[in-house]
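Just dropping this structure here.
Here the complex is missing a single protein chain, while all its other protein chains stay put.
Labels for the chains are A and B, by order of writing; each one numbers its residues from 1.
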Amino acid sequence: MDEGTAYGLAPATHDKALTEVGPGSPMGELLRRYWHPVGLAADAGATPKPVRALGEDLILFRDGEGRPGLVHPRCAHRGASLYYGRVEADGIRCCYHGWKFAVDGRCLDQPCEPEGGKLRDNVRQPWYPLEERYGLVFAYLGPPERKPLLPRIDVLEQLGEGESLEADDSSLGGGGPPVIPCNWLQHWENVVDSLHVPILHGVFSGPQFVPAMAQMPECHWETTGRGVRVTSYRDLDGGRRLHRVTEAAMPTLRVVPSPRLGQFGPVESIGWVLPIDDGSFRIYVAGRVKQPGDIGRMRSKMNGKFWWELSEEEHRAFPGDYEAQVSQGRIAAHSAEHLRTSDRGIALLRRFLREQLAVVANGGDPSGVARGAGADPLQHFANCGNFLAA
Amino acid sequence: MDEGTAYGLAPATHDKALTEVGPGSPMGELLRRYWHPVGLAADAGATPKPVRALGEDLILFRDGEGRPGLVHPRCAHRGASLYYGRVEADGIRCCYHGWKFAVDGRCLDQPCEPEGGKLRDNVRQPWYPLEERYGLVFAYLGPPERKPLLPRIDVLEQLGEGESLEADDSSLGGGGPPVIPCNWLQHWENVVDSLHVPILHGVFSGPQFVPAMAQMPECHWETTGRGVRVTSYRDLDGGRRLHRVTEAAMPTLRVVPSPRLGQFGPVESIGWVLPIDDGSFRIYVAGRVKQPGDIGRMRSKMNGKFWWELSEEEHRAFPGDYEAQVSQGRIAAHSAEHLRTSDRGIALLRRFLREQLAVVANGGDPSGVARGAGADPLQHFANCGNFLAA
Partner (left out) sequence: MDEGTAYGLAPATHDKALTEVGPGSPMGELLRRYWHPVGLAADAGATPKPVRALGEDLILFRDGEGRPGLVHPRCAHRGASLYYGRVEADGIRCCYHGWKFAVDGRCLDQPCEPEGGKLRDNVRQPWYPLEERYGLVFAYLGPPERKPLLPRIDVLEQLGEGESLEADDSSLGGGGPPVIPCNWLQHWENVVDSLHVPILHGVFSGPQFVPAMAQMPECHWETTGRGVRVTSYRDLDGGRRLHRVTEAAMPTLRVVPSPRLGQFGPVESIGWVLPIDDGSFRIYVAGRVKQPGDIGRMRSKMNGKFWWELSEEEHRAFPGDYEAQVSQGRIAAHSAEHLRTSDRGIALLRRFLREQLAVVANGGDPSGVARGAGADPLQHFANCGNFLAA
């Protein structure tokens, strides 16, 4: 009799607590204890820009005096969208009846009301605080009393001779288009899944980076206080040995040294995986570059083409991170997985996330949150990178 | 600590009783006590035309003897759509097995049955009664025993020298395409929201009509027995004063004088806001014109273009009623609104609608229903219009 057929297979399910990010969900609340990038600095301007983060639709703008603002899209008056609003010196004005709001949501004018609205202080447009750093606009969508300091990151602060910082919003490292239609965790787990590299990026899509990366590495995983770090060992020409250190750190940092091994030393760039909602994400990156535009030049090509230039036949002949992760489904079916020893990074990262979920559920501050007088927001990632050992 | 942020914001909800129109819903039952236009007279012809009204899909046609018919789309026999039916002298015939139905749903033929169906009188295609007036086809979708007389309207009956009547189905006054993808009430409330005019149609989209309309008016609202009327006062050149009287009347009439102030006197046209379903509507208009085609020439342009010719940038630079109302959401989030003194028309209209809902719930006839011997279906709107005072 046939064994192991698909007949009677239980419907597959995903781990909701680890993946779903909307308001009030466990992971949504955990992620809301951190700052997340929601745009490049230039995205905050005189034209209201719709952004979507953690399942919330918002409008990003910058008032005439240079202050960035992030507000609920529907006007507090009658709900017309501030997408059609006009940005003025001190705020954004709704097109329908002209209510104007400051970047912190205060109502500055109600022109159809006597005296511009004697009670206008009684209403406030829902808003979120923003800070700008490294060319990115960061938002805090969490409980106000828990707002941490916006972290500084050592490898983005210490610029070498002739280096400058550059930011990118095109989901570098995602292997596809700027908005990737699957759950953020499928990508973030991939950061510590070092053994897929020689298969997906080697056997399947040719040596996609450099030949050495197609070598099956020896890996060592460890839980850090802020996530999971993996060190991959590979032999290089001339008896040298590559120690490649990669890390997934709270809240969604991808700390991945260049897979092209162009230079050795600490990691050049930091990525933030922004969950747009349960079923899509995008990646913001900030990095040290030698020449303007270097960040954009990090983008992989397959068969000499960008991802969006490939035919369906080429996507199948040269599958990459996008194809592997998106094809896991809108949210991966965890109930049907079979993790093995080579998936140790995934297992450690999920365990770490579950611990952090428990911390928040118990009223605590999750890992890496710096808050209050004397708190130090500097985070150290210089131990991640491509390093040479004799 | 930050105040008024969007964190923890309750999910917004809409007032279902005021907005939803499907069969059995409170507003659906209230609206079903009236006649509604479902097409131009020419829409009822030899080619079956799908129409959707109050959440119901129907087929409009006109038999060979000139009688208009409105029937359920699925054949009572096996459910094939009468969209593929053939219109004959005395009814419409289904393409699948040939059953033929008269405009009142009686089954006239079952050609696959012996003798054309000896028991064919036992089956009836679900149908609705129609009447034609002012170039429009009106349908009554309510309980048969409550069917009122189809109203006559004074300003459409009394034609001046050289005037004729013209009908339009392109949603004149809606500020967008013929089918507008939001709840009907968002538009109907706008009829008595006179203070948005100088903002949306003045400050934002230039003086869209004539300069005087960009003036902030003094408004006086009152509940009539059939809805809400607003009189807006503006100063004109030469010391004259404009009294502009606009009305929202049951069931969905928009009685809006021309905002171009081309002439003074009673309102030229009447609009009916037809709820297609909970999330879309269209407007039928009938009006007195001097020249054929005048009705179509009432359609607004922005930046010299029709709405459907505008780029997304132009929609944002010149937002109009469509942009304001559709951006309130498929159904506006009433729980998040903050009504003020300038929203008095909206508040009165909702209160009036709630009273009418209660009348129907208690078994009564709602406002304006004329029925039975001696009932007078004439409705008076000549007191609406643009009028000059010294």
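As a working rule, contacts are C-beta pairs under 8 Å (C-beta built on N, C-alpha and C of every residue); 3 or more make two chains touch, one makes a residue touch a chain.
Note that the structure is a prediction, hence the values are computed from the model and not measured.
Q: Considering the whole complex, which of B:H14, B:H36 or B:H72 touches the chain not shown?
A: Considering the complete complex, B:H72 is the one touching the chain left out.
Q: Who touches the missing chain here, A:A332, A:L348, A:V369 or A:C384?
A: Touching the chain that is not displayed is residue A:A332.
Q: One chain is left out of this view; which of A:N122, A:Q263, A:S311 or A:S342 touches it in the full complex?
A: Considering the complete complex, A:S342 is the one touching the chain left out.
Q: Which of A:L159, A:V203, A:A375 or A:L388 touches the chain that is not shown?
A: For the chain that is not drawn, the touching residue is A:V203.
Q: Of B:E113, B:E163 or B:D277, which sits in contact with the chain we cannot see?
A: Touching the chain that is not displayed is residue B:E113.
Q: Take the complete complex as the reference. Which residues in chain A touch the chain that isn't displayed?
A: Spelled out for chain A, the touching residues are 1-9, 12, 195-196, 199-200, 203-204, 216, 315-316, 319, 323-325, 327-329, 332-333, 336-343.
Q: What residue numbers in chain B mark contact with the hidden partner chain?
A: Chain B touches the missing chain through residues 23, 32, 47, 56, 58, 71-72, 74, 76-81, 83-84, 86, 95-98, 104-106, 110-114, 117, 119, 123-129, 141-145, 147.
One rule holds in what follows: only the chains that are shown with their structure count from here on.
Q: Report the inter-chain centroid distance for chain A and chain B in whole angstrom, where each centroid is the mean of the CA atoms.
A: Those two chain centres are 47 Å apart.
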